[in-house]
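Handing you a structure now.
One protein chain omitted, others in place.
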Amino acid sequence: MQDSDIRFQYVLHLADNSMILGQRNAEWCSHGPVLEQDIAITNITLDLIGEARSLYAYAAELKGENATEDTIAFTRDVKQYKNALLLEQPNTDWAYTVVRQFFYDAFHFQLLNVLQKRKDERIAEIAHKSLKEVTYHLKWSSEWLIRLGDGTDISREKMQIAINDLWEYTGEFFIPTEIETKAFELGIAADVEKLKPLWLEKVKAIIEQATLTIPSKNFQQNGGKNGLHSEHLGFILAEMQFMQRAYPGVEW
Amino acid sequence: MNQKEWPLWEVFIRAKQGLNHKHVGSLHAADVTMAIANARDVYTRRLEGISIWVVESKHLHASEPSDQEALFDPAEDKIYRHPTFYNLPIELKHM
Partner (left out) sequence: MEINLEESFQKKIDDEIRIEPRDWMPEKYRKTLLRQISQHAHSEIVGMLPEANWITRAPNLRRKVALLAKVQDEAGHGLYLYSAAETLGMTRDELLEELHSGKAKYSSIFNYPTLSWADMGAIGWLVDGAAIMNQVPLCRVSYGPYARAMVRVCKEESFHQRQGYEIMLTLSNGSEEQKAMAQDALNRWWWPSVMMFGPNDDNSPNSAQSMKWKIKRFSNDDLRQKFIDVSVAQAEILGLTIPDNNLKWNEARGHYDFSTIDWIEFNEVIAGNGPCNKQRLKAIVSAWQNGEWVRDAAVAYAEKQAKKTDNKTIAA
């Protein structure tokens, strides 16, 4: 694999993560638990899609051949999407949404922190900008995790169920794919294995503060980053790409 | 379930360094941490501010509208409090 292809694939992986979570969060718009939080989660959504757009635009430049952020986002199929499995999991309820957000934020924060100092200037620049946003996301999701964990009996139960269900999708972030390993060797990526202790430290602290527990079950799902997804992603893309597929090649 | 409404908060935003905080509106939040976060999300989406104050609405106390004349009209004829009350020669340029 050529260096340029590694760089391209790595940028796609970063972009897909935020794009797919953004697309999921966007489903909340107008259905939130209270007006203020409807607005709050949409702010997060806009940050995530904004980050994805910057990365897709960069990927399009790397690809050439008249590629754009939209041809890249809207014309790849499930197998070519390289987001982690966690991010395509359904919203289910506010508990799942907060837990999913928190697990990703805690990882995303550590990842961007490294990427902003690595050798690819474009990635570093995008990471630097997004880090400010993600710092806020992490604060938001941590506060909600604590609030709902230590809220009522009902909320504690719902949060624990969400943690138990989503826990098996967290390990994937820290198992490097071939692309991630090679991109790290190129000096443009993070060594994700090294991020795990930092992530775990934060996750443990917040979950403990929320009076919740980390599941003892160790098994972890893997595959999304290599294009092996859950059944959910096909539906996400079917909805997201519908217009571009039904009316190919026109301006919107 | 016996649901309680989140309290109402008043939001004050400092638009930029050097200006005072100005009342911009209100919102609901369960506690002060959430009130500041909500104020950020609701009232600063278009670069409106760099600093936020929130205060629970029940802690704001206001003067009575019926006292308006007694409280504020007496200042009306104290024109000697304003610099234009004093006549100075035109030649004096800066004072």
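Things worth noting here:
Going by the order they are written in, the chains are A and B; count residues from 1 in each one.
Just so it is clear, contacts are C-beta pairs under 8 Å (C-beta built on N, C-alpha and C of every residue); 3 or more make two chains touch, one makes a residue touch a chain.
All values reported here derive from a predicted model rather than from experimental measurement.
Note on the undisplayed chain: of the listed residues A:T135, A:T181, A:S230 or A:Q244, the one touching it is A:Q244.
Checked against the full complex, the one of A:T42, A:Q89 or A:Q110 touching the unshown chain is A:T42. Check B:R46, B:H59, B:K78 or B:K93 against the missing chain and you find that the one touching it is B:R46.
One chain of the complex is left out; on subunit B, the residues touching it are 1, 3-6, 8, 25-28, 30-31, 34, 42, 45-46, 62, 64-65. Summarising the interface, subunit A meets the missing chain with residues 23, 26-27, 29-39, 42-43, 45-46, 49-50, 52-53, 56, 69-70, 73-74, 93-94, 146-148, 150-152, 154-155, 158, 239-240, 242-244, 247, 250-252.
Operating definition for what follows: only the chains that are shown with their structure count from here on.
Distance between subunit A and subunit B, defined via averaged C-alpha coordinates, is recorded as 40 Å.
Only residues 34-37, 39-40, 43, 136, 139-140, 143, 147 of subunit A touch subunit B when the two sit together in their complex. By the touch criterion given at the top, residues 6, 27-30, 33-34, 37-38, 40-42, 45 of subunit B touch subunit A in their complex.
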